[in-house]
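Below is one structure, written out as structure tokens; comments come after it.
What follows is subunit A.
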Amino acid sequence: MNIIAFPIFFPFLLVIVMIMVRSVKLAKCLAIAGSAINIIGILLIFQQVSKNDILVLNMGGWPAPYAITLVADYLSSLMLLVTAIIVFSISVYAYNFIQEDDGNSKFYVFFFSLLMGVNGAFITGDVFNLYVWFEVMLLSSFVLITLGKRKEQLEGGIKYMALNLIASLLFLAGLGLLYGKTGTLNMAHLAQILKDDQQAILINTSAMLFFIAFGIKAAVFPVFFWLPSSYHTANITITSLFAGLLTKVGVYALIRFFTLFFIQDSDFWHTLLLIIAGFTMIIGGMAASAHYETRRILSYHIISQIGYMIMGLGIFTPLAIAGAIYFTVHNMIAKTNTFLIAGVINKMKGTYYLKNIGGLFKESPMLAILFIIPAFALAGIPPLSGFFAKFMLIKAGFEDEHYFVTSVAIFTGILTLYSVIKIWNEAFLKKHPDETKVHDKFKPGFIDILPSIILGLGSIGLGVFAKYFFEITSAAAEQLLNPDFYINNILNTVK
Partner candidate 1 sequence: MDNYFDILVYSSMMVLIISLILAFIRLIKGPSISDRVVSLDLIASIIMGMILVYTILIKDAIYVDIVIVISLISFIGTVAISTYLKQKMVEK
Partner candidate 2 sequence: MNSTILQISSRYLNIILLIASVFALIRGHNQPGGGFIGGLLASLSVIFNSLAYSPEEILKKLRIKPIQHIALGLILVLLSIIPSLLAHKPVMHGIWIKGSSAFLQSVKIGTPLLFDIGVFFTVIGVTLLFFFSLLIKK
Partner candidate 3 sequence: MNEISVGIILLLGALFILIASIGLIRFKDILSRMHATTKATSFGILLLLIAVSLYFGTYIVTLKSILIIIFVYLTAPLAAHSVAKSFIDNNNKTD
Partner candidate 4 sequence: MKYLKKPYYIVLFMFYYITKLIQSNIVIAFDILTPKMHIKPGFIWLPLETKSKLGLLLLSNLISMTPGTLSIDYDDNKNSLLVHVLYNQENVINDLRAIQKRILKLIA
């Protein structure tokens, strides 16, 4: 059972090691090895979960609602696995892309503490513990975003920090209010208490605080500002790490909370979620089509795609939840990949501005193929992963008769396609606008595109083996929509 603690303690060990390692080269190698081991460990967890459906560990051996409980159900372990894969790819990518002024070996301290925070957030079954992991994640990301110390990084860092700090404080406030009302912090226990209570509408205020806090983290519509103004400032390795992981943790928390215990006033919540999802999708999509800088386009994409996940949660049928999870997984992989490729492009051309780059198709057809896989996956072109996710969501939307928001989702699909094709057209197909200016030619080596290959295969695999992933996600959705299973397994009280 102790294996569940692995995703927390192993990165912790790596953090310590990285603090002490001075040689940059050694740190890089250790990081790759470490993240590979991380994948193995998490695969073990995943295997155990698929055998037992759910794994529970009470830290310190204290009984359930009193100890901090670590829970790995399908959703958690799936997220863990995807995270591990992404982290591995990025640690490979970082080998060449983390430069002298980006903190060198110290980079890995924050890298792995971020991993620790993300893993912890996915695996914990305790509200306050979740807060702690959020903070770990948050602070790591603060540091990572400012690592190069360039002016715009500091500026983006301040914005990022300010808005996220507010989120954390709101989270803490909501948590305090929740504890004041229910007297417990264990998620399963909370669910049990709130399930029977008639006055449960009174917890709506704390639910609201949680909602806004997670909403800020997940970058939903009226509160997403931090994302576009900061993501594009950091080193591309870091940006792609963030793109893959950070907002998704917010989405994960929303899914967890609003399926497990904030299920009382569902009419209100689901309407709110759907409204917000609609706006998030459309605004993100529109903003993405307005920009001409790769990273910004991709950043706005993140927002627009968060909308889909929220929409899945708002529709709240098993299929919709499964779709949301599917979408999250797909998005994590594809999004990271596009950012990684944007980084390679930047290294080849020295800029992210689409107007100043071109001719990449000729220069590196391999890169073109690698780009078009995640790009089309994002646009939802079959048979890549995005199609199935969108398909599930749209199907669920129509079946549950949410025509409006579903139409918005479809329309956003076109916007996504538009902006993706824009990048493709401008960066790959177009001739280089300024042929005379000879940039010191950087040819992406194998190690630079290896991560993209891994993730691209992931995107394809999610599409080709959609059956298995669908089974996993629908099992996860099943578990989420039957909180009793979760509650009983943790509290060991079978009523």
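Regarding selection, all candidates are chains of the complex that A comes from, given by their letters.
Everything that follows uses one rule, which is that a contact is a pair of C-beta atoms (placed from the backbone, for glycine too) under 8 Å apart; a residue touches a chain by one contact, two chains touch by 3 or more; residues count from 1.
None of these values were measured; they are calculated from a predicted model.
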Item to check | Touch assignment for subunit A within the complex, options 1, 2, 3 or 4 | outcome: 2
Item to check | Interface residues, subunit A side, partner candidate 2 - complex | outcome: 1-2, 5, 9, 12-13, 15-16, 19-20, 57-61
